[in-house]
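In this view, the complex is presented without one of its protein chains, the others remaining in place.
Let's look at chain A:
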Amino acid sequence: MTEPIRIVALAAGLSTPSSTRMLADQLSRAARLELERAGAVVDVQTVELRELAHDITDAMLTRFTGERLGVVVESIRTADAVIAVTPVFNVGPSGLFKSFFDAMDIEIWKDKPVLLGATAGTPRHSLAIDYAIRPMFAYLKSQIVPTSVFAASADFGADTEGQADALPLSSRIRRAAAELAMMLRTAGAAAEAEAQAGGDTETTADGSPAESGTAGSELDAEFANFVPMGQLLGRD
């Protein structure tokens, strides 16, 4: 594979330095190692949502994506996977994290492999990912990596290797990264098989053209999202 695997890591921490950013970096590093071990070239781009806080608010109020936010949205649209990490506030993701998703088109998350992470001051927030964060990605129809990684402050120093009921942070990170790598390898293999089969995925089973519009080659994908009128009116 010559094309690098592109991963965008989102960190929604508010302070600098932030433990959320630390967890995002750890997850990125682990994912990179896993993928590189399998011979892939990996390109990770890390985005601190804090730096886009005003752009995110503007996008919510105007309903259009400004230039700086637009660059990030495009990176996500074309990324092979996203690592999304948020602090847990009031048993949910940070408002900044939620607003970021609220401000953009939901289509770009469909089928996107996403590894979830969260940080908090106390281990008592550990189920926040499963109860308050994962459901949104289920709604967005992302491919969620089965293992999500929660880190409380204490985890960054804990050494509990060998305790079955409390896997230390580093081994949870390794497991999540391995699952993400597996997901990407499976997706890559499927795409390759499809390409070898003749690349005729644009037609339906009976060989007729797929039921989406054909926009000009220079237009972004969102502008192909229509049904030709003849078909819609039942006149073709």
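Note that in this section a contact is a pair of C-beta atoms (placed from the backbone, for glycine too) under 8 Å apart; a residue touches a chain by one contact, two chains touch by 3 or more; residues count from 1.
We adopt the following convention: contacts and distances are computed from a predicted model.
Enquirer: For the chain that is missing from this picture, which UniProt protein name fits: "ABC transporter, ATP-binding protein", "TrkH family potassium uptake protein", "GntR family transcriptional regulator" or "LLM class flavin-dependent oxidoreductase"?
Expert: The missing chain's protein name, per its UniProt entry, is "LLM class flavin-dependent oxidoreductase".
Enquirer: One chain is left out of this view; which of A:Ala38, A:Ala154 or A:Leu219 touches it in the full complex?
Expert: A:Leu219
Enquirer: Using the touch definition from the top, which of A:Thr62, A:Thr122 or A:Thr186 touches the missing chain?
Expert: A:Thr62
Enquirer: What does the interface between chain A and the hidden chain look like in terms of residue numbers?
Expert: Within chain A, the residues that touch the unshown chain are 57-58, 60-64, 66-67, 70, 213, 215-216, 218-220, 222-230, 232-233.
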